[in-house]
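Sharing a structure, written as structure tokens. Questions coming.
For this depiction, one protein chain was excluded, whereas all remaining protein chains were kept in their positions.
This part shows chain A:
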Amino acid sequence: MKAFEYVRPSTIREAIELVATNPKAQFIAGGTNLIDLMKHGIAAPEKLVDINHLPLKKIEKRDDFLRIGALVLNSEVASHKRVLASHPLLAQALNAGASGQLRNMATVGGNLLQRTRCPYFYDRAFPCNKRIPGSGCGALGGINRMHAIFGVPEKPDPKSCIAVHPSDLSVALSALEATVLVQGHRGERQIPMADFYRLPNNRPEQDTTLSNGELITAVEIPDAVFQKHVHYLKVRDRASYAFALVSVAAALDIDQNRIKTARLSMGGVAHKPWRLFDAEKMLTGQAVSETVFRQAAEAAMQGARAFEHNAYKLRVAPNAIVQALKLAAGLS
């Protein structure tokens, strides 16, 4: 690990200034991913700006949304009474991720900004466009069992990237149409989840639409009707402490066995949480039934394409969608 300077500013404004004015400075919160990246020599900040003590640790009920401060720990969100009552999908997604120890360190903001776990990204002996733009994508012709099936062009650009985003929380936030609050030295802005992450295209090194020095201060989740009929399904290689092969966040508003609104998002399948808009549309207004769920899953899979080792995702993903919908709807 490279030697670095460590600073602990006392205000949000000061923290943002420190990073915005120095391209080699980085925020650090829980550090559960950044420290790994530094150990591997992938991140080599000259200055670490510790934001852990900044006043971004509240979970607050606002008019028609819940605001969760960026520094609230994953474990705090997952066990928070109000979250459990109004947004149980969030708790389910968080508890499906990492381990108890990590959830006790990791923050909400940090969770959203964690980097992919693609092995080609972490080992500097391999090429990786996300690590060194233009060096090539190791996974494209390599071992791609964990990689994307959505958001990948028919002929993937060798300068692009087929990695997936590893966060479970962001999949749930995407289904719940949360907004990310960020603050930069030019002021505040609100980024809808749908616009927060990017597809790799020709700039795979850029995971999000954040600008340098912008700090996530909170996420806001609209009060919704998704208390009763939600499910986060995570398919993985072991029972706990594994990244998703495929995950599905399903949220339904059901009235008298009829679906008023449906929200679906998937993890482990794309460079960002993958909203299933077509499937959602298809489900709206339908009576709850496995047949309908199956049709929605088929619609959701349009445009998916596999590489050498991840064709199984094309089979698992629709099953997972149906299963998540069934569990959300209470169909057994």
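Note that in this section contacts are C-beta pairs under 8 Å (C-beta built on N, C-alpha and C of every residue); 3 or more make two chains touch, one makes a residue touch a chain; residues count from 1.
As a convention for this text, contacts and distances are computed from a predicted model.
Visitor: Which protein name, taken from UniProt, belongs to the chain you can't see among "Xanthine dehydrogenase family protein molybdopterin-binding subunit", "MinD superfamily P-loop ATPase, contains an inserted ferredoxin domain", "ATP synthase subunit a" or "Phosphate transport system permease protein"?
Guide: Cross-referencing UniProt, the chain left out corresponds to "Xanthine dehydrogenase family protein molybdopterin-binding subunit".
Visitor: From the listed residues A:Leu84, A:Met105 or A:Ala242, report the one that touches the chain absent from this view.
Guide: That would be A:Ala242, which touches the missing chain.
Visitor: Could you tell me which of A:Ser10, A:Gln256 or A:Ser332 touches the chain that is not displayed?
Guide: Residue touching the chain left out of view: A:Ser332.
Visitor: Applying the definition given at the start, please give the residues of chain A touching the unseen chain.
Guide: Against the missing chain, chain A presents residues 1-3, 41, 99, 117, 119-120, 122-123, 125-126, 138, 141-143, 145, 233, 235-243, 245, 309, 312, 315-316, 319-320, 322-323, 332.
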